[in-house]
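Data block below; observations after.
Note that one protein chain of the assembly has been removed; the remaining protein chains are unaltered in position.
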Amino acid sequence: MNLRHFLTTQDWSRAELDALLAQAAAFKRARIGRQLEGKAIALLFFNSSMRTRTSFELGAHQLGGKAIVLAPGKDAWPIEFGDGTVMDGEAEEHIAEVARVLSRYVDLIGVRAFPKFRDWAVDREDAVIRAFARYATVPVINMETITHPCQELAHVMALSEHFGTTDLRGKKYVLTWTYHPKPLNTAVANSALLIATRYGMDVTLLCPTPEYVLDQRYMEASRRNAAENGGSLRVCHDIEEAYRGAHVVYAKSWGALPYFGRWEQEKPIRDAYRHFIVDEAKMALTDHAVFSHCLPLRRNVKATDAVMDSPACIAIDEAENRLHVQKAVMAALAEQGAGG
Amino acid sequence: MNLRHFLTTQDWSRAELDALLAQAAAFKRARIGRQLEGKAIALLFFNSSMRTRTSFELGAHQLGGKAIVLAPGKDAWPIEFGDGTVMDGEAEEHIAEVARVLSRYVDLIGVRAFPKFRDWAVDREDAVIRAFARYATVPVINMETITHPCQELAHVMALSEHFGTTDLRGKKYVLTWTYHPKPLNTAVANSALLIATRYGMDVTLLCPTPEYVLDQRYMEASRRNAAENGGSLRVCHDIEEAYRGAHVVYAKSWGALPYFGRWEQEKPIRDAYRHFIVDEAKMALTDHAVFSHCLPLRRNVKATDAVMDSPACIAIDEAENRLHVQKAVMAALAEQGAGG
Partner (left out) sequence: MNLRHFLTTQDWSRAELDALLAQAAAFKRARIGRQLEGKAIALLFFNSSMRTRTSFELGAHQLGGKAIVLAPGKDAWPIEFGDGTVMDGEAEEHIAEVARVLSRYVDLIGVRAFPKFRDWAVDREDAVIRAFARYATVPVINMETITHPCQELAHVMALSEHFGTTDLRGKKYVLTWTYHPKPLNTAVANSALLIATRYGMDVTLLCPTPEYVLDQRYMEASRRNAAENGGSLRVCHDIEEAYRGAHVVYAKSWGALPYFGRWEQEKPIRDAYRHFIVDEAKMALTDHAVFSHCLPLRRNVKATDAVMDSPACIAIDEAENRLHVQKAVMAALAEQGAGG
């Protein structure tokens, strides 16, 4: 059996993604199921979580399964991910053993592992989740690493609910960088481009300067997605031009890749772009756009109270949808295991 | 629907409290139920817990529900509670989003949030749980903030079991301050006065000096409770006078409000009153009084080994009752939701 993971939406066909979204909509109507009866999922959090933990732990339970929450390095042993390492440093055990042992206990493994923010050339290899996928003998789910595919599904589900259709082609979609006092992960930004182009929208990446453009891997994959699905992708540094006529505004802050690991040098640059905050004036430029964000969101830094509390904001719906889409993902992966 | 929370027993009528206690007694006889079937509760711990966490998590499970335990600032994101704040500090998200998102996932929210111990004028506003109650669209339960209503129910249940009646009028009840090396929360002390006067007992607040009298909000509410329920409330600084003839001795340490946030100034004052420890000599002054404490308790600091290990000590019964009363509270609030 060729084991199927959920590491990125790019590995799943549009038909498969649509099926996951249809299953998620069914779970939204009726939460309780039996798809994980007698099964278990280990949820490994190398980083903090509120929504992801709650929605995965609860989602597994609602399908009759059991989630085990582990925080390696805090309540579990620190882990080594390199091959052939002489392990005389901090790590007490190797991913080979962790993944193999967990695979004996549980049926699914979820992994959250943010970048280390020291060297993008290292972080972009996504070594932690790739090592889990390599050594585990059960399906692995990406709970956010350098992309965030579960958020992608929740996002497109919220947009589909808003527009009343899963056909999002022709929608003008803006992913806007926003200020944040710290350099953040590019995962949700990468994911927003991937999924918006996948669903054929006309996508604008709005960011202050070319330095804030995302990794070429995701830019190119998004361009291919756009070409294959009837949409487009452009980069824009002009706020007014980007917002004008938009149907969707999605906000996210991230650190500029050229300054990765040298954040003190990026800080004054970033500080000069606080005006990228999503506010009513900018939203007024759009074609009655819907606004969303993956959360957590710093109010009056990334978006104003007025935007967050307006009817146009569907961030809470998107967050709720995390529960439903993740149950769909777990159910699909577990079924695969059952048939294997 | 006007959403009902469990923030303080003062919001609940005596008939309602008695109904909760009757349900708790039923749960004590038969632990397993279906009242939370298909439902979930988020338990947010801003502070440590052993009894509260175990009893809520287990209690939800015994009623067919699922508890999700979160520790904001540790394994979840730190939260902002102020309105209109420009969130460029530590907090990564606002209570508005936290409460709204959790309300989409779960049916009940429990919150433990102790005072910050810097400024009582701030802490007495109980901003954290009030913000949850304002923004959540599901019932919120106080798991101890500046009062501890679940402890109140467990306490009065243990007293009712001990005296063989829920009619506690005429009982002489002493709440005694005790020494502790650190200034502690007044929550359980406030709650003891509220519930003891609510059940019509003749209540003595024993503390070293007038500086240790509790916040006027709780003193006045307790006086009104006493007047309405046939009991009384007095403050006493004389140990022998307070203990003599008592039927109930309840102990708690707390920091003196006038020194709130300036604890180094209170420390020598507090240190002079180590003799407020509950010991056999003091208990001998009572009318065969029952002794209890909310736990955790520092032995031989707040009460002696001899008192803790005597048959008069019902602290373990009171702790057990936390499980039963909290199940009654969760069931009552969840039913409300079901009918709404």
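Note that the chains are named A and B in the order they appear, and that numbering of residues resets to 1 at the start of each chain.
What we mean here is this: a contact is a pair of C-beta atoms (placed from the backbone, for glycine too) under 8 Å apart; a residue touches a chain by one contact, two chains touch by 3 or more.
Worth saying up front: this structure is predicted, and the values here are computed from it rather than measured.
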item	value
Identified contact with the non-displayed chain, of A:Ala25, A:Ala91 or A:Leu285	A:Ala91
Residue of B:Ala25, B:Leu58, B:Ala127 or B:Met219 touching the missing chain in the full complex	B:Leu58
Footprint left on chain B by the chain that the document does not show	31-32, 45, 48-51, 53-55, 57-58, 61-62, 71, 74, 181, 295-301, 305, 308-309, 315-316, 319-320, 323
Residues belonging to chain A that touch the chain removed from view	38, 40, 42, 66, 68, 70, 72, 74-77, 80, 83-88, 91-94, 96-98, 100-102, 104-106
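Note that only the chains that are shown with their structure count from here on.
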item	value
Interchain centroid distance [CA atoms averaged], chain A/chain B, Å	40
